[in-house]
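Can you read through this structure? Questions will come right after.
One protein chain omitted, others in place.
And then chain A:
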Amino acid sequence: MQKEIKPPRLFLQFFRWFCSEELLDSIEGDLVELYHERLKKEGELKADIKFIWDVLLLFRPGIIGIKNKEYKTNHIDMFRNNLKIARRTLWKNKTSTVINMLGLSIGITSCLLIALFINHEMSYDTFQPNAKRIGRVVMEYSFLGSEESEKGTFTSTKVAPVFSSTFPEVEKGIRMSKSAAILQLQGSPVTEPDFMYADSTFFDAFAFTMVQGNAKTALNGPNKVVLTESMAKKYYGDSDPVGQGLEIGEDKTMYEVTGVMEDYPYNSQFRFDFLASFSSLGQNQNNTYWNANYTTYLLLQDQNSFGSLAEKIPPFMEKESAEIGANVNFTLEPFDRVHLHSPYSDFVPNTSIDYLYMLAGVAFLILVIVCFTYINLSTAKSVERAKEVGIRKVSGAEPSQLFWQFIGESFLLSGLSVLVSIVLVYLFLPGFNNLINRQLQLDDLLSPVFIGFALSLVLMLSLIAGAYPALILSRFQPMKVLKGVFKNTDSAKWLQQSLTVFQFGISVFLIIATLIVQGQLNFIQSRDLGYDREHIVSFPVGWSTDFQKVNTLKKELKSNSQILEVSRTGSSPVSIYSGYSMNLPTRPENEVIAVNGNPVDENFIQVTGLELLAGSNFTEQQVRQTYSEGDDDLTFNYIITESAAAKFGWSPEEAVGKEMILNDQGTVVGVIKDFHFQSLRNDIQPLVLFTASWGGRLLVKINGENIPETLDFIEKTWNKVLPEMPYSYKFLDEDYTRMYQSEMQLGKIMNLFSTIAIILACLGLFGLSSYLIQQRLKEVSIRKVLGASTFQILNILSGSFVRLVFLAILIASPIAYWAMSLWLDDFVFHISAPWWAVAVAAGVTLAIGLLTSGVHGIKAALSNPVKNLKSE
C-alpha cells in the first residue's frame, strides 16, 4: 500500500488553532483538496510550500477566531464588572470602608515600619565579604580558687600574634581599639569620639573603599592615620590631606595622614571616623594575656576552622595560663552573628534577636486585629449583600465566580490601603527614626525585596481576610435568600464573637505588657541605688592629667557657692566595670578574689552621697601619698563595700584598719554600704575604692538652683585652668538612663504599637456594633413600643458586647501575666508583676468596649420607633 502523503502537520495544526470554528471545516477541506491536486501536478515540495503560503495568507482578520473566544471576553467583562461593583459597594458603605481602610492602613504602616527596622538590624555586617570566616575573640578568665569567671570581648595584644603563628587555621589577626581622641581643629581642641586603632591587617579582612592612598602600606608603622571622607573634609576642606600631619592626643603627637577612605557603612558592628595604626599605641604592646583592653578579630581560612579551633584552643591555653595563676580561655564568635546573637556589645550596641522577634510578634498581632475587623465587618454586612448574591446565583453565577468577586473586593481594599500606608511611612519615618534612635532609609522601602513584601502583604491580607466572608457569601442558597427570611447563620455569629474576643484579648495582652514594661522602667529610674545622681555633672578630665592642675581646678570651682563638691574619679558610680583582684597578705598568693575597683579622691563619697558604715573617709593627705614626682614609694588606702568585706569574712567594723592587697598592699580605712554601680540586670558586686592622684572623670555636685549660670562658670574656669582639654559635660542621671537604652526603646515602641493595636480593636468593635445594632432596630423599636426604658434597651444591646470583652480579659490576663513575669526575671532587681496592671487593663478595655458599643446603642435606643417600624 502506498504511503499516504499529508500536508505539513505543524501548519495544519496552526491553522486549526487560529481559524474560527464555523469556517474551519470547509476551508480545511479546500486546503487539503488543493494540496492533493498540487501534489499530483507539481510534486511534494511545491505542494508543501504552496500549502504553507496559503495558511499564512489565511492568517488575517475575518478568518482568525481563537477558540473559546466568547469565554475569554466574558472573563474580562466580568472582571471589569466586578471591579465596578466593588467600587460601588465600597463607596456605598462608607462607614465600614473608612473603618477598614483606616485599620488596614494603620496596620500595614506599623508592619512596614517594623519590617524596615528589622530589615535594618538584619543587614548589619552583611556587606563584609569575609563575614563568614571572621571570628571575634571572647576571653574568659577566672582566678585560681575562685569559682566566678569573667567573660567578654576584651583581649590583650598578645592574642592576635600568638594565635596566627600557632594555628594554621588563622590567616590574619586584627587588633582594634576605639577611644575618644583630642584633635586640633584650627588651633582649638576638639574631642573626636570615633578614633579607632587597628592593625594593618584590617584591610585584608574587612571591606573598605580607599579614595586616596595605598591600603597595603597605609597603616604600616606607628603614627599613621587614615581619615574618612567626611573627616578629611572637616579637617582639610578641599585641600589634599595625604602626607599632611595631624596632632593627636593630649600630648599632641604628630600623626601622618596616609589615606582617605569612604565613610564606613552605618550598619557595621564597628564605626569610626579615623583609623590609626595599632603600633601607635606602642608601649602598651607587651606580652601578657592581661591588660585585656582590645578587641581581637581573627580572619580564618574557612568556616570549618571555627570547629577545629574550638577543639585546639582550650588545651593550648591551659598550657599557656599554667604560669599566671589563673584560668584563661578564648572562644570565637562568628562575625556575622555578633550583632543579633552575641551578649557582648563592643563598639556598637547589639540588638537582641529576641527584641526583633517581639516586634515581629507585635506587628503580626496588629495585622491579626485588622484582619479580624475586616472579617467581622464583612460577615456582618453579608445580610445586606445576600440579595445580590441570590440574584447573581439565579442568573447563573457559580460559587467560585462569587468567591473571586468578593476576594477581589478585599484585594482592592487592601491594595488601596498599602498605597496609603506607603505615603504614611514616608511621613512618619523621621519621627520613628527619632524614637528608635536609628537612621532607617526610605530607599529601603523601594527596594525590590520590600515591594515584594508589600505585594505579598496585600495578597495575604486579601486572601486571609477575604476568604471567610467570600466563602460564606458564595454559599448562600438563592431560594432562602430571595424569599426574604434570611438571617446570619449561627456559625457566622459564633465566629464574629470569637474574633471579637480574640481582638480584645490581644489588646488586653498588649496593655498589660506595656504597663509592666513601663512599671519596670519607672522602677529603674526611681530606685534608690545607694548613691545620689541628681545634679551631678560629669566631665572627661583626662586619665593622666596633672594632679596639681586638677587640684587647682577643683579649688577654683569650689569657690562658687552654687558648687557643693568636686571629685576626681576613675569611673562615675553609674557604671564601674574595672576588674581587679584582691587578697590578704596572710593568704596564699594565688587565692585571689575578683572584685571591681575604682580610683577616687577624698571628695568622692561626699559627691555621690555614699553611706559610710564604719571607719572614715580618705583624707587629702592619703590621696597625696599616691602622687609622686620622683620615684618615691606610693602608699594606698582602701574603702571597701560591705559585700567586699564579707568576702574576707569581716563585719564592717572588723574591716577597718586591716591590711589588704589590690595591686599594692594598703590599709582599709572605711567600709561603705553596698550600692548599684552596674546595670540592675546584675547582682550587687563587691567594690574597692582606692586612693589615687589620677582618674579620667571629674564629678561636680551642684545645688541645681541656676544650672545654666553654674555651667557657664564651670566652662570659664575650665578654659582658664585646662585650656588643652576640650570642655564637654554630661549629667549623671542621663548617663544612667542611657544604660537602659534598649529597654527604654522597647518601652517606647511597645507604647506606640499597643496604642495602635487598641485603637484598631476599638475601630473594629465600633464598626461591628453599628451593624449588629442596625439589624436589631426593629426589635428595639418593638421593645420601646411595649414600654422598655432607654436603660433597659442599652443594657440588652451593650450587654452582649460587654460579655465578650469580659471573656477576652479572662483569657488574656493570665497569659500576659505569665509572659511578662518571664521578661522581668531577666532583671535581678525587678518589680513583681503587679495585679493592678491587670485591673487597669481590664478597666480600660471594658470602658472602651462599653463606650464604642454604647454610642450606637444609645442612638438606637433614642430613635423614634415609628420610623423603624413603618417601612416594610
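To be clear about the criterion, a contact is a pair of C-beta atoms (placed from the backbone, for glycine too) under 8 Å apart; a residue touches a chain by one contact, two chains touch by 3 or more; residues count from 1.
Quick note on the criterion: contacts and distances are computed from a predicted model.
Q: Unshown chain, UniProt name, "Formate dehydrogenase delta subunit", "ABC-2 family transporter", "[Citrate [pro-3S]-lyase] ligase" or "DNA-binding PadR family transcriptional regulator"?
A: UniProt lists the chain that is not shown as "DNA-binding PadR family transcriptional regulator".
Q: Can you say which of A:R60, A:K94, A:K319 or A:K870 touches the chain missing from this structure?
A: The one listed residue touching the chain not shown is A:R60.
Q: Determine which one of A:D25, A:E44, A:E398 or A:E734 touches the chain that has been left out.
A: A:D25
Q: Residues on chain A that touch the omitted chain in the whole complex?
A: With respect to the unshown chain, the touching residues of chain A are 23, 25-34, 36-37, 53-54, 57-60, 62-63.
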